[in-house]
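Let me begin by presenting the structure, written as structure tokens, before commenting on it.
Yeah, one chain of the complex is gone here, protein chain that is, but the others are all in their spots.
Labels for the chains are A, B and C, by order of writing; each one numbers its residues from 1.
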Amino acid sequence: MREPLIFQHSRSGRSAVAQYPHGEKADVPAALRRKQPPNLPEVSELQAVRHFTRLSQLNFSIDTHFYPLGSCTMKYNPRACNQNAMLPEFLSRHPLGPDSAGQGFLSCMYELQEMLKEVTGMKGVSLTPMAGAQGEFAGVAMIRAYHKARGDLQRTEIICPDAAHGTNPATATMCGCSVIEIPSLPSGDIDFEALKKAVGPKTAGIMLTNPSTLGVFERRIEEVARVVHEAGGLLYYDGANLNAILGKVRPGDMGFDVIHMNLHKTFSTPHGGGGPGSGAVGVNQRLLPFMPVPVVGKEGDRYRWLDERDLPQTIGRLSAFMGNAGVLLRAYVYMRMLGRAGMQRVAEFSALNANYMLARLKQAGFDAAYPDRRASHEFIITMKRQAKELGVNAMDFAKRLLDYGFHAPTTYFPLLVPECLLIEPTETESKQEIDAFIDALIAIEKEALEDAAKVKGAPYTLPVRRLDDVRAAKQLDLTYQERSG
Amino acid sequence: MREPLIFQHSRSGRSAVAQYPHGEKADVPAALRRKQPPNLPEVSELQAVRHFTRLSQLNFSIDTHFYPLGSCTMKYNPRACNQNAMLPEFLSRHPLGPDSAGQGFLSCMYELQEMLKEVTGMKGVSLTPMAGAQGEFAGVAMIRAYHKARGDLQRTEIICPDAAHGTNPATATMCGCSVIEIPSLPSGDIDFEALKKAVGPKTAGIMLTNPSTLGVFERRIEEVARVVHEAGGLLYYDGANLNAILGKVRPGDMGFDVIHMNLHKTFSTPHGGGGPGSGAVGVNQRLLPFMPVPVVGKEGDRYRWLDERDLPQTIGRLSAFMGNAGVLLRAYVYMRMLGRAGMQRVAEFSALNANYMLARLKQAGFDAAYPDRRASHEFIITMKRQAKELGVNAMDFAKRLLDYGFHAPTTYFPLLVPECLLIEPTETESKQEIDAFIDALIAIEKEALEDAAKVKGAPYTLPVRRLDDVRAAKQLDLTYQERSG
Amino acid sequence: MPFIPHTDTDVKEMLAAIGAPAIDSLFDEIPASLRIQSLAGIPEALTEMEVNRLMQSRAQRDGRPLNFIGAGAYEHHIPAAVWAIVTRGEFYSAYTPYQAEASQGTLQLLYEYQTMMASLTGMQVSNASLYDGASALAEACLMAVRANRKSKSARILVPTTVNPTYLEVSRAIAEGQQLTFETVAYTPGTGTTAASAFNAYSGQDITAVVIQHPNFFGLLEDVDAITDWAHANGALVIAVVNPMSLAILKPPGEWGAKGVDVVVGDGQPFGVPLSSGGPNFGFMTTRMEHVRQMPGRIIGRTVDLDGKPGFTLTLQAREQHIRRSKATSNICTNQGLLVTAGTIYMSLLGASGLEQVASTCQRRTSELVAALTKVKGVKLAFAGPRFHEAVLQLDRKVSDVIEALASRGIIGGFDLSRRYPELGNALLVCATETRTDEDIAAYAKALAEVLK
Partner (left out) sequence: MPFIPHTDTDVKEMLAAIGAPAIDSLFDEIPASLRIQSLAGIPEALTEMEVNRLMQSRAQRDGRPLNFIGAGAYEHHIPAAVWAIVTRGEFYSAYTPYQAEASQGTLQLLYEYQTMMASLTGMQVSNASLYDGASALAEACLMAVRANRKSKSARILVPTTVNPTYLEVSRAIAEGQQLTFETVAYTPGTGTTAASAFNAYSGQDITAVVIQHPNFFGLLEDVDAITDWAHANGALVIAVVNPMSLAILKPPGEWGAKGVDVVVGDGQPFGVPLSSGGPNFGFMTTRMEHVRQMPGRIIGRTVDLDGKPGFTLTLQAREQHIRRSKATSNICTNQGLLVTAGTIYMSLLGASGLEQVASTCQRRTSELVAALTKVKGVKLAFAGPRFHEAVLQLDRKVSDVIEALASRGIIGGFDLSRRYPELGNALLVCATETRTDEDIAAYAKALAEVLK
């Protein structure tokens, strides 16, 4: 099934007239008035509904396909979270209404802060960052603010492992820091000796994901924390992989000073085709004064927004209001439905699924990047051998998986493992689904042996075949140019 | 894409545990207690969501495809109707709650009754019938009750044109009447002379659809009414095709005594894969006492249910409560959004679309069943010539249309036109969509000329190819027998 | 023009193709004397925004009182996933699967539904649903007349503990075909129907016996004995059941020595909101031997041209569009959308979830009865085993109590006074799993105030 552009459905003079009032004329000075109407589609309500419904069907999604995209935690998004966040009272609440008119909403936010403190072992939580990357920014900005407040102005270096998400170094740069990269060992742990050499009086802090993007737990984390802290730096925890340890071990207990959480991963808010995310931050005692505002405070049985007046050392505001409130409501509902025991089961069963997949794939002859390690909630296999021997690389496997009805794992990340597939099943997938995926990988390898070109030509059964990314970047076509007829 | 049966996803000991309370044990005498649990699927919430989401994608529907299924009025179902009918207060209202706690709901129902009276020209409306067929039943039952109340007991014959929906004679039988079938003329009108011969002292009434299922307006309707009334019979209007005349001519004005309306057709409530329908009935003055109960009455500014005590001659109750209330709310919202002028546009543009299609198809060489008549909101083409000359029949055209991305028209109905396709575009489809459908029919005829087997083998692009209906009826497989593993 | 996509250019081109001067001329076959020019009684169009405001104000007028009525429609928790999927356009805006290849989603779902309902009721086959429970009973009685070839009487025995509206509906629908319904009284002390009450009919030509279980008072009937009596006397047995109760109660297919012949009921407890009583869905299951007498759509599994499995409407030769005046029924729709809800609901809950819901309902009603009978002026009418409804007797006129409770935000129950005058001021109450301890306490408190 293919679907034309909405502009190709458009005809002059048409619109969904039930959707707007009629007959009003604005009073605008002529010089400021628009002369040409914008090129928006002119379609009926049915045409719009049909077009976008058909477009939706062109997507793979959790609700339709197993989606083991490593590092993205594509777990089931409970429908109850959406339903409750969409209660009319929540939807119609203006962000700048008085606190007295928002006690119901604020109580949810306050309790969410408290629960996130509990699961991370931190002392304070601010919910305002609108995505993981903004949470990272807030974290590093707080580290910077902390050093500045102490007059420790030369601390501008941020240490990152080479396996770190690209957002980590990018964030450090945004905060005016330089990045010191340290290598990973063949075991997947970071090179502790290199770390010891890297720290010093310029060290602002270190950004770590633990378990790392290599899918393994950093075993010497306590020593890492000691070394960095002794050098005067702070530890930043990238919560991308929090799902792996929820209820098992807490970043605060590991020695981290600040953490961001990806609520759309660990707490199952929707990924929405690329967003919204939500990147709440947690801090320990010494970073409390620097949290981004607003934060919900409780006084007696009343809730109120704390702002710059309450937190004069805050790193400031990161969004026009208070972040992705509707996402936070979804995370709140999810956490209440999981409850105490459910939180631990997240880590347990995501680890069970990942380790099971890893074991079966190793048994089937695939090459694990870290064969002697436990998988966290995800793991890496490398197709280096297949690429060399069969001419079929990780991307070919990924594309062919689509034909088998599975979304591909993350490909070519982390960068330091060649031809890698980063596979994260999540705890909400069943053994049967996982078995079917493993069987597909095995079948594709068999296809590759017999007919490499077939695999390299994949996918065949999707709305399009493999797309020309080079052309996309060279012959930029970013907007539809023909005007509607 | 194919999808296994939900039972094939099932594994013993699994369920969506967030969906029910835990730990209660019922107190049931042993002899009455269930011993074997029923064979229901044991799946996780994600598995259920994924399964049924994937199943949904296997359907054609108005929201995804042009669906010109004649006699079914597959027009756009406005989303606002659903949203408003699903307001929590409406959803949670118990049908047996006191009237005092349902004034909001009752006011909608009362106004709906009033609006339906206005558009049909009738004197009373009862909303309780749950589908068109039940509306028909109510209509004929009222005719029977009327004659009985007058002691006119021999009137047990119902006259139906040969083109009538199968429900018409079936309904007459259910009401204990016998059916007198009268033929249609080559013009599509009923054989007036045959009618005159058919009426008499045994005539209970006549059931007519106007425009008829042949897609044409019965031009001598006034004379028909006169003849039937003079013979002592009543006229029943089957509202299946009300869409064609909405706001243009009213059944009450034509002389009909009773009418049922298919709210899921004319008033755009959802077809839902086969239901719910809703078959409100309208009556003229003399049938008012016989309406099915309950009906909403208004006293001052209070609304209340009228029941057997208010209408002692009622034909009774047809549903446990008051019919498909949620469907009625949708119809109410739709009517309020259309408004006075919008009602007329329904007939105008459904007629415009149908006549345009008919004109273009005739021009392309297709054979209209009634080439000299105006189309109503639908029309018939016959593939008799193609079947004979090319060996490609109406069903083959229908199946091949699916490959072109269009739902097929109604096939082989009405029975008296050979190899027919009954095509109803509805007013909510655009000229472009209609043009594309016409082009597809032309293209298929060309294919049939070049390669009849290709057309006869259709469809090719759907989840299954043509299904073996004979086997389905002979080797009955109506339930899945393996128990889950 | 709401929902009309035509541009002025479109209209011009289309009229030109037709050869008509104006849209109005497309109606020139309609006698001019009949044509109307406007619909003065219809209000002007509202925009969607306006209609939303209107409907919100109507809804708010009714509010969300705390509900304690059952009486055929039950407030259960509905998983959010159910209606999120049911209202997907592909289910919501599709129609009867006349083109099976383009409707495999609906068809497979209905086949799954048939499997679930057959198993739940302990029968062999299910249709794809009927309108509601009441009309399903009417259809079952008509079916029994066709199926019980030995019986010529078309007499149906119906205990008075069957939902009185179900009986009324059956009469309204079936009496036109000369069926007669005769009622069998319940035992005053127990509220249930003694098998011995049928002895008066022994040896007579009875076509079918109806048993509602749990009965309208919520009580458990002696289903085995009644079923066996009926079969011994050549009558078929039609069971009317609340499907939720079947999670814990013996299925009708196992009643008595042979099991019943037809099972009907209302599927509303399975994922369908109360919504003022509709749309619900009626279900019907039966033995394979009666399948050709069963009304309504039936889905079968078959194979396609390539031998792959697929689903299609089957046994259509029973239906009105083929058999016309000789059809098993005039029914030509089912309640597809509601069956979709019911099927998703059953899939999410599973047998163990349904058992928990059913058990909790029973417990909650016991707690409700305990709380309310502590109120002065309230007593329990019948003490026997029950599912989740109970009859209370008050020392005050029931309708007055109900109004007083409603003004306190409580929908207190169903007034039995008119249907069962012999019970005095009788109120049928119900608590499902949705009612909390606080809800029950709130009811008890309000009732105490009202009866003070």
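Following the convention adopted for this analysis, contacts are C-beta pairs under 8 Å (C-beta built on N, C-alpha and C of every residue); 3 or more make two chains touch, one makes a residue touch a chain.
Worth saying up front: this structure is predicted, and the values here are computed from it rather than measured.
Peer 1: Out of all the chains shown, which come into contact with the hidden one?
Peer 2: So, spelled out: the chain left out of view touches A, B, C.
Peer 1: Who touches the missing chain here, A:Gly200, A:Gly232, A:Gly247 or A:Gly297?
Peer 2: Within the whole complex, the residue contacting the unshown chain is A:Gly247.
Peer 1: Of A:Met261, A:Leu318 or A:Ala394, which sits in contact with the chain we cannot see?
Peer 2: Reading the full complex, the residue touching the unseen chain is A:Leu318.
Peer 1: Which residue from B:Gly13, B:Gly151 or B:Pro312 sits in contact with the chain not drawn here?
Peer 2: With B:Gly13, B:Gly151 or B:Pro312 as choices, the missing chain is touched by B:Gly13.
Peer 1: Applying the definition given at the start, please give the residues of subunit B touching the unseen chain.
Peer 2: 11-14, 17-22, 43-47, 49, 53, 78-80, 82-84
Peer 1: For subunit C, enumerate the residues touching the unshown chain of the complex.
Peer 2: 47-49, 52-53, 77, 79-80, 84, 87-89, 433-434, 436
Here is the rule we use: only the chains that are shown with their structure count from here on.
Peer 1: What is the distance in Å between the mean C-alpha positions of subunit A and subunit B?
Peer 2: About 47 Å, centre to centre.
Peer 1: If you average the CA atoms of subunit A and of subunit C, how far apart do the two points sit, in angstrom?
Peer 2: Chain centroid spacing, subunit A to subunit C, equals 46 Å.
Peer 1: Taking each chain's centre as the mean of its CA atoms, how far is subunit B from subunit C in angstrom?
Peer 2: 20
Peer 1: For subunit A, jot down the residues that touch at least 2 other chains.
Peer 2: Those would be 11, 14, 18, 44-47, 49, 53, 78-80.
Peer 1: Could you tell me which residues belong to subunit C and also touch two or more other chains?
Peer 2: 1-6, 10, 45, 47-48, 79, 81, 89-90
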